[in-house]
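Reading through the structure tokens given below for one structure.
One chain of protein is taken out of this complex; the other chains stay put.
By written order: A and B. Residues from 1 in each chain.
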Amino acid sequence: MTEQVACASGLTEPPPVTCASHRPKLVVRDLAKYFPVGGTLLDRVLGRQPLVRAVDGVDFTIRAGEVFGLVGESGSGKTTVGRLSVGLLAPSRGEVLYEGQPVTTRMERRLRRRLQIIFQDPLASLNPAMTIYEGIEHALLIHEPGLDRAGRRARVYAAMEKVGLAPPETLAGAYPGDLSGGQRQRAVIARAMVLGPDFVVADEPVSMLDMSIRARVLRLLLDLKQEMGLTYLFITHDLATARFVCDRVGVMYLGQLVEVGPVDEVFERPLHPYTKALMRAVPVPDPRLVRPKELPRGEIPDAVRPPTGCRFHPRCPEALPECGWEPRDLADLYERHALELEGALNLREVPEARTLVVPDSPVFRKLLDAERAARTPLGLAVEEVRPVGGVVEVRFRDPAPVPEVEVGNRRVRCLRVAG
Amino acid sequence: MNREPGMAGQPDMGRPEVILSVRNLTTRYRSRRRRVEACRDVSLDLRRGEVYSLVGESACGKSTLGLTLMDLLPEGTEVTGQVVFEGRSVLDLEPEALRALRGRDIALIFQDPMTRLDPLMTIEEHFAETLRSHGSVERAEVARLAAQALDAVGVPPTRLRDYPHQFSGGMRQRIMIALALVLEPALLIADEATTSLDVVVQAQILRLLRDLQRARALTILNITHDLGVVAEISDRVGVMYGGRLVEEGTAEEVFGSPAHPYTRGLLRSVIHMGSKELSWIDGLPPDLSDPPPGCPYTERCELAGPGCAGSLPPERRLGPTHRAFCFRVEPAWEGRA
Partner (left out) sequence: MRRTWARLKDELLTVSGLRVILGGLIVLFYVAVAVLAPVLAPFDPEKLGVGPMLALPDETYRFGTTHLGYDLFSRTVYGTRIALEVVLLASFIAVLVGVPLGLVSGYTGGRLDRTLVLLMDSVYSFPDLILAIVVAAILGSGLVNAAVAVSVVYIPQYFRVTRNHTLAVREEPFVEAARALGATRPDIIRRYIFPNVSQSIPVILTLNSADAILTLAGLSFLGFGITPPKPFWGLDVSEAWRYLTLTQEYPQVWWWTAVPGLAIVILILGFTLLGEGLNDILNPQLRESQR
């Protein structure tokens, strides 16, 4: 990261308020957001629909003037955290504090104008029925009713020039569909900046732009930060962009933060196995550096019923027996070996419990015994196998609670790292 | 990454045969009274067993080229030029023969599998449909081939009777690949096949494609805008801009010693883990409904000279496998490719 705040000391939590530029801007505590989804009609009526746990207990602090990155894949919850941070969604649990004041969906205007957000899709973020001018002007109509038409025009043009939409007179009357992707994103940025905000959430601001103009928009965002003294929450799935733009970064997986720390450290010496996997998986645009990689198995699981214990355990190459192995993992294993074993055991619907009850079969026993003999983490997590009548009960040990440890100036949520 | 050592610089005898040959291909769409020239005079060869990536940004013509190769363009599209696949001219084929070609000899996978899979059909039924459209197959045989195909791409064969919506995005893409390869085509065209996948899943799919490719001597035409993906799996790379092929070479040549100003600008503007500064290309891509007569990159080019906008730039050979289309690049190699 080329830009550094003058007295940045790279701590995860801010020191007691000494240096003014280290004031915490945004504090997020035990933040959670659940979305009800699907279920039967009865479930809906009774209010007991399944919940997607999009964000499930997130804590972090963003200091004044820094660019804090939130990286993760789809389903990680980073976009939801972004929306919660500007009061577009109400938290299910926990709180978001901006300079000590709560951020809610019904904030006062005074507060709301200082928190802005830039979205991913420039075309979809602009009202097709409003010209660029009208779109930007609307912010002023809401927050500065004292301005007259000439005053508003001056401000809108100034904002347009600041983001490089020049000459403003020509482009002001254009509709979003008439502009290029890069221009549209600039319009979105102008709209966010015209009120002179303090804290801006940028949610994948350049992912939908062509490569050759991405850097230009990023440069604009960084310049604006310097000029206007902004603080950013930068959300992205692109690790390379995060590395360049951010000071500190938080890695999210399935609704939780697994690692937080200064960006260079997290990316050069990742501690959490998921961060390591991400680093390995990112394609590098240099054919000479292509090397075989060890990739985690499978994909991000369902957020309605996340894996027990550590949510990454089913895919983790460094998992331990106490990381939360459960009956579903055994069902998965069985499915993967099905062709070899030629068995027909329906393990599809595995209920929530620490004990798996299935019809006893030599095929299943063979797999289970092999796993335990090989002393894999899954095998070692099986506490007891009890045949009862025609079924067999497989009991798993309870998962150990996953601690958040501080390692140097990083925070990592991992049993193995905790040692 | 299995690149043949010493592929550059060897006489033609060492290189595998050409299975697809494109000559002077120009494709024009008619859309609402405008004629858009999506591809202009593109010529390239695909050799058996290689992974060739066609890379470019939006509206460069790469997707159109892919569709033209299988004659999958909408009504009213004008195509001139030649596409010869294993000796047959694709654009002149009768509908029956064309239908047989698609799927059996050339297969196509897209960005979003969900729109290509029928939500009302099980996976097994999808396989049945594919297999039966190219010859009659018995039910038991369908199940066997399908199970094998799924296993080869890492999808548990026990899920043959599931429906598409019951799978995750990565799984669906694997199923698409399995369906595409079950008839054992010689050429697979992948159009932004990993673009909407997460990083880890993308890496898994790329590895899968490489493994399958090596095991079956499959030729892959990989159409993408992601330079990282290109570097990961490609043997050769073709860079497109404004409907034209502007540079072509092995992956090492294009990434290591790019000749065309656009390739250089593009590579410089890619943000990667070691980036220390930001770089971009000023200007906007050309309007393809009103294509300039000369080189489409002229407006944004740092090397542009007086002749550039007047006529299409000639091919300059920089090596047996490396060429660029630019007035300002000096030819460095006289031999025949």
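The rule is simple: a residue touches a chain if its C-beta (ideal position, glycine included) is under 8 Å from a C-beta of that chain, and two chains touch if they have at least 3 such contacts.
Computed from a predicted model, the values in this text were never measured in an experiment.
Asks: Based on the whole complex, identify which of A:T40, A:Q101 or A:N127 touches the chain you can't see.
Replies: Residue touching the chain left out of view: A:N127.
Asks: Out of A:I142, A:A353 or A:A418, which is the one that touches the chain we can't see?
Replies: A:I142
Asks: Even though one chain is hidden, which residues of subunit A still touch it in the full complex?
Replies: 83, 86-88, 109, 112-113, 116-117, 119-121, 124-130, 138-139, 142-143, 177, 188, 191
In this text, only the chains that are shown with their structure count from here on.
Asks: Report the inter-centroid distance (CA atoms only) between subunit A and subunit B in whole Å.
Replies: The separation of the two C-alpha centroids amounts to 32 Å.
Asks: Once bound in the complex, which stretches of subunit B touch subunit A?
Replies: Touching subunit A from subunit B are residues 1, 57-58, 147, 151, 156-159, 168-171, 198-204, 206-207, 225-232, 234, 251-252, 255-256, 265-267, 269-273, 275-282, 284-285.
Asks: Mind pulling up the subunit A residues that touch subunit B in the complex?
Replies: My answer: residues 2, 73-74, 180-182, 210-216, 218-219, 237-241, 243-244, 267, 277-278, 280-290, 293, 295-296, 299-300, 335-336, 338-339.
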